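Removed from the display is one protein chain of the complex; every other protein chain stays in position.
Just so it is clear, A, B and C label the chains in written order, and each chain counts residues from 1 on its own.
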Amino acid sequence: MSVTLNRIGLARDAYKGAATTLCAGCGHNSITNHLIKALYELGVEPHRLAKMSGIGCSSKTPAYFVDSAHGFNGVHGRMPALTTGAKLADRDLIVLGVSGDGDTASIGLGQFMHLIRRNLDCTYIVEDNGTYGLTKGQFSATADVGSVQKRGTVNTYEPIDLCTVAITLGGTFVARSFSGDGKQLVPLLKAAIAHRGVAVLDIVSPCVTFNDHEGSTKSYEWVKEHEEAIQDPSFIPYYEEVQVDYEPGTTTDVRLHDGSHLVLRKLHELDHDPTDRAAALKVVEDGRRTGQLVTGLLYVSPEAEDFSTREKLPEQPLRDLGEDDLRLTRGQFAEVMSELA
Amino acid sequence: MSVTLNRIGLARDAYKGAATTLCAGCGHNSITNHLIKALYELGVEPHRLAKMSGIGCSSKTPAYFVDSAHGFNGVHGRMPALTTGAKLADRDLIVLGVSGDGDTASIGLGQFMHLIRRNLDCTYIVEDNGTYGLTKGQFSATADVGSVQKRGTVNTYEPIDLCTVAITLGGTFVARSFSGDGKQLVPLLKAAIAHRGVAVLDIVSPCVTFNDHEGSTKSYEWVKEHEEAIQDPSFIPYYEEVQVDYEPGTTTDVRLHDGSHLVLRKLHELDHDPTDRAAALKVVEDGRRTGQLVTGLLYVSPEAEDFSTREKLPEQPLRDLGEDDLRLTRGQFAEVMSELA
Amino acid sequence: MSDPIVNDLTFQAATVNGSGSQSSNSVLMRAIFKMGIPVAPKNIFPSNIEGLPTWFQIRVSPEGYMARKGDPEVLVALNPATWAADLKGVRPGAAVVHEAAYSTANAREDVFYYPVPFTQLAKTKIDNDKLRKQLLNMIYVGVVAKLLDIPLEAIEHGLKRHFQAKPKAVPINLDAVKVGMDYWDENLQKQDAHRLVPMQGKTDGLILVEGNQAAALGCLMGGCTVASWYPITPSSSLCEYIGTYADRFRVDPETGEKRIAVVQAEDELAALGMAIGAGWAGARAMTSTSGPGISLMAEFTGLAYYAEVPVVIFDIQRIGPSTGLPTRTSQGDLAFVYNLSHGDTKHLVLLPGTVEECYSFARDAFDLADRFQTPVFVLSDLDLGMNLWMTKPFEYPEQPFDRGKVLDAAAIEKLQGDWGRYRDVDGDGVTYRTLPGTDHPLAGYFTRGSGHDEDARYTESGEAYARNMDRLTRKFETARSAVPAPIVDAKGSPVAVIAFGSTVNAVEEARVRLREGGLEVDFLRVRALPLSKAVTDFVRDHERVYVVEMNRDGQLYDLIRLHLPSDLVGRLSSIRRYDGQPIPADAITRPILELEAVPAS
Partner (left out) sequence: MSDPIVNDLTFQAATVNGSGSQSSNSVLMRAIFKMGIPVAPKNIFPSNIEGLPTWFQIRVSPEGYMARKGDPEVLVALNPATWAADLKGVRPGAAVVHEAAYSTANAREDVFYYPVPFTQLAKTKIDNDKLRKQLLNMIYVGVVAKLLDIPLEAIEHGLKRHFQAKPKAVPINLDAVKVGMDYWDENLQKQDAHRLVPMQGKTDGLILVEGNQAAALGCLMGGCTVASWYPITPSSSLCEYIGTYADRFRVDPETGEKRIAVVQAEDELAALGMAIGAGWAGARAMTSTSGPGISLMAEFTGLAYYAEVPVVIFDIQRIGPSTGLPTRTSQGDLAFVYNLSHGDTKHLVLLPGTVEECYSFARDAFDLADRFQTPVFVLSDLDLGMNLWMTKPFEYPEQPFDRGKVLDAAAIEKLQGDWGRYRDVDGDGVTYRTLPGTDHPLAGYFTRGSGHDEDARYTESGEAYARNMDRLTRKFETARSAVPAPIVDAKGSPVAVIAFGSTVNAVEEARVRLREGGLEVDFLRVRALPLSKAVTDFVRDHERVYVVEMNRDGQLYDLIRLHLPSDLVGRLSSIRRYDGQPIPADAITRPILELEAVPAS
């Protein structure tokens, strides 16, 4: 049996993690698998990866991929701050955050928004099941109006649409997808990782135990019936040649900062321009109105400056700097002292 | 000297508070005065008013109006939770929250958003100066890109537009105004108080001490030059007869839940329909793009159910219920005990 | 076969969570209870929804001991992942019911094996495809019933009781139970000594209730009208029970109006904030959480302390620090909660030790909060809160609510303005408040977490500040004798134990064991902070006092040391256990025996 190695010579197995402890059939497990595929195919160096998360079933998943990478399972809703700090310390890290809808849209909403505002270079995945899986099925703030809890309660509060929030805050890469749609999700994940700046992926990921019943709008059934993909994406990494072979006018080509391309093939009539913020908001809002789950790359701004750049951090990771780089020289120190005299 | 009494027989003085301790010329003081006028003219009963706030110069202002009303100056950024609790306890209270841009857009962002999502019946005023006044002039998250701090630092981060946030969350009354524009602000304040549901007013309110210099986009100078009012509002309370006498097509009449009317006279060509969410987002976004400060009533949904209604609270305030209303009867209690046997 | 051991065993089912074994365990437990035999169930579950090891223990004893006892005498082993460890853990002579496929080669020889081909039986004997996985567990109910002599009627009762809400499930499950019984009859024979025999007079009139459920009832009976919370194990069920009971008992059947607001907040900061806002406006308000939530509530707690707003806060403790072991029990928040928040803060903390106290302390906490206008904490724990406990039915409260010192419009009018929110009129540190909405021009005042004087005016005066802080100390001293007093059981022995909370069961059992060994040990159970004078008296009356608790740092031990006059401090020793499991009696007897140097009997 021959094992296929990726461009850095690693087998797919090198991207696996511990065995999952999630429920069989949980959408989160599918996302883990899609992530493994994306990271393997991209040839991400495991030691450069930092897997960050909050608390929840979703937040457990970083333990289930790329075992040899560092990971940090923090506290509930506060992954963004930890992620920001880690990236400040070492801007070479490929920072990948995994969160849940409870983790992000309730307790973590403020941090989520401020992370986006800073355009921190990271991938931020929300495994969105409309419920609190780990605490056994309470509504989360992404549950739709009219959606029914397992014990029968009906939600009457407007959901917080995380993509809308991300777009209005100037998020520079905003996509929605579905855990069951690997064909769409894997290229989006690759592009998110390649993107310089914050990449937010709101991925509907059914909770089979607490939110997969009739009346839920986050069930497999519902999503399969209501998903409306706006594009068919393909990812071409910077180290491969672009060989686009589509009919003109049928695709949009997004060139990412590192030279990779995300080629979006048009589906249906809708011709969504993913660099148009207002259009992005409209496509989501239209979906909301018609009860569809619009998926695909909603918005991207590939060349916006990321946090480290705006903060003028040096090329060399801050944490690698030593006494000589960091201490005032004796002369400078004496200067300060004499100013204080 | 004759004193004019309002419809409940109170003089304007009854709506005054302690002497302000804010800087002379602070925008917040003007807002306080506009509030006094609005409350006096509306004839709000002081004892039914609950003045809520967080921490900051802005959050001090509830002490400066309606001295005889109850007030609660809580902790930084958490006014929404206190307000929600107070309203749950007594749905008859007229709950008025005053906050700052630091208080709301940074530490309090999550609570602000969840309060809106719940459509709590209250008025939420943000006295927005783009800076942290009380802690001496740091940027707040509403500071515009390119806006310059007093000591010269330039802001590079996208501002959080509180109106956009409120609209996307389904806020049912969202307006922007300017502390110096009493003609616009007073009717908006009255309408906000009359509105059943959350009324968010983002009021630009210059900080003369730390953010009124050149390069600031929250200075008197800047706002005067860039304010673009979209309507000229008049408020007609439910207890007065509607006597609209405008040319047809020049006004929009918003009927609020309590029977009051907010009549919006069209300015310029722009014919903004304040019940159209998408239009509301667009008018703000257009302003952003052209560097104008769009003011006026952006969005309203006068008949949306408020939190107390959705939570099915009784007419009588919860806090007035006694043993007989609240304890299980002896029979019910015995029933529960026997179920547990 | 040795002499029968009757009604004295710990049953343990080792399964995989999410597989449906909870129902089986519940049925067994209820069946035994029905036989008149005292039961003490403990659910040991992982922080996970499906697929990880979980255990359920039922301690059975004629005396009705409710403490955990490790090392079961009867094991049902249905989890291959823990099979080896589970087997290792049972006592010599134990009955081990296990999936026949598990190897017993080279296994212990001091136990009795009852292999049952559960998977096989489920496949062949259970028709219902959908429910097969769950019904498999009912097979072991049948096997265990036979093994221990549980009559079929008792099992039937258990099934009916467990499936109260969906009676249709009873026959299907009963069929599966019978599969197990039949298998026993055809293939197995009793070898071990353990069995159950119906008893009289031990469980009559008792109920089984979880601490959180009891606390929820307490909240409703205490007049709670605002419950705001954020989900967290092991506290979630408290507010969920409030919701469930409120839907039954607080809803007007005609209008659908609900005489309570149960709000799922966006986080713990908001949860407590809402409760404080409601408490300020005069409602009886509570929130409930666990360790991480307590940490997040620190700032708001300080506000309520300093601005003097009544609010009730439940902390159903799990083991920290940080996320820790979310489904394991602990008493590790005591010290932190007692002075939660920066600056000089001190709080009233109620420490229920029984489900009855979960009920009555929850109920009375609202009176205390109103009387002292301050946060009142109720510290329970996972063991107490989430397990079922036998208890006498709770008493219906005969007292009206005590709303504390609240002035209405008439009272304000009578005072002619001679009123100040923070004036200590009565000398007890407790001042008079008014509620928003009070229709009197002098009723309003401004509440704040910053410096204020007697009349609630803003001040930065150091003298006013210190005066106010001293009054808060005075108020705290007043409260010291108003919170639940310790329970003392002293027989004049020079040796004693002090404990609090759910360890009471282990302590009581340890005392029996020690007495059997000739050592009488007196007992004081602390039921609240601040500590009572009675604690000092008790220590004065004893030469050696062991402070028993479930945390690493000896938090109650420290609080008592600070409470005692210095000449008594040396009398205390600390006994601590912190492995996340409810403390067993022998974790108390052993160190005491060692330190007392009395040879174990």
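Just so we're on the same page, contacts are C-beta pairs under 8 Å (C-beta built on N, C-alpha and C of every residue); 3 or more make two chains touch, one makes a residue touch a chain.
Computed from a predicted structure; not experimentally measured.
*Asks:* The complex has one chain that is not drawn here; which of the drawn chains does it touch?
*Replies:* Within the full complex, the chain not displayed touches A, B, C.
*Asks:* Have a look at C:Asp86, C:Glu299 or C:Glu509 and name the one touching the chain we're not showing.
*Replies:* C:Glu299
*Asks:* Of the residues A:Ser58, A:Thr84 or A:Thr251, I need the one that contacts the missing chain.
*Replies:* A:Thr84
*Asks:* With the full complex in mind, choose from B:Ser106, B:Thr217 or B:Ser308 the residue touching the hidden chain.
*Replies:* Here the residue in touch with the unshown chain is B:Ser106.
*Asks:* In the full complex, which bits of chain A touch the chain not displayed? Write them out.
*Replies:* Per the touch rule, chain A residues meeting the hidden chain are 18, 45-48, 50-52, 62-63, 66-75, 78, 80-90, 92-93, 110-111, 114, 311-315, 317-323, 325-328, 330, 332-333, 336-337, 339-341.
*Asks:* Under the stated touch rule, tell me which residues of chain C contact the chain that is not displayed.
*Replies:* 46-47, 291-292, 294-296, 298-299, 302-303, 305-307, 319-328, 330, 332-333, 335-337, 339-346, 448-451, 460, 462-463, 465-466, 469-470, 473, 551-553, 555, 558, 561-562, 566-567, 569-570, 572, 578-581
*Asks:* Over the whole complex, note the residues of chain B touching the chain we left out.
*Replies:* 21-24, 55, 57, 75-77, 102, 106-107, 109, 132-136, 138-139, 141, 209
Just so we're on the same page, only the chains that are shown with their structure count from here on.
*Asks:* Once you find the CA centre of chain B and the CA centre of chain C, what distance in Å lies between them?
*Replies:* Going by mean C-alpha positions, chain B sits 43 Å from chain C.
*Asks:* Give, as an integer number of Å, the spacing between the C-alpha centres of chain B and chain A.
*Replies:* Distance between chain centres: 34 Å.
*Asks:* Measuring from the mean C-alpha position of chain A to the mean C-alpha position of chain C, what distance in angstrom results?
*Replies:* Roughly 40 Å separates the two chain centres.
*Asks:* List, in ascending order, every residue of chain B touching at least 2 other chains.
*Replies:* Answer for chain B, listing residues that touch two or more other chains: 110, 114.
*Asks:* Of all the residues in chain C, which ones touch at least 2 other chains?
*Replies:* Correct list: 266-267.
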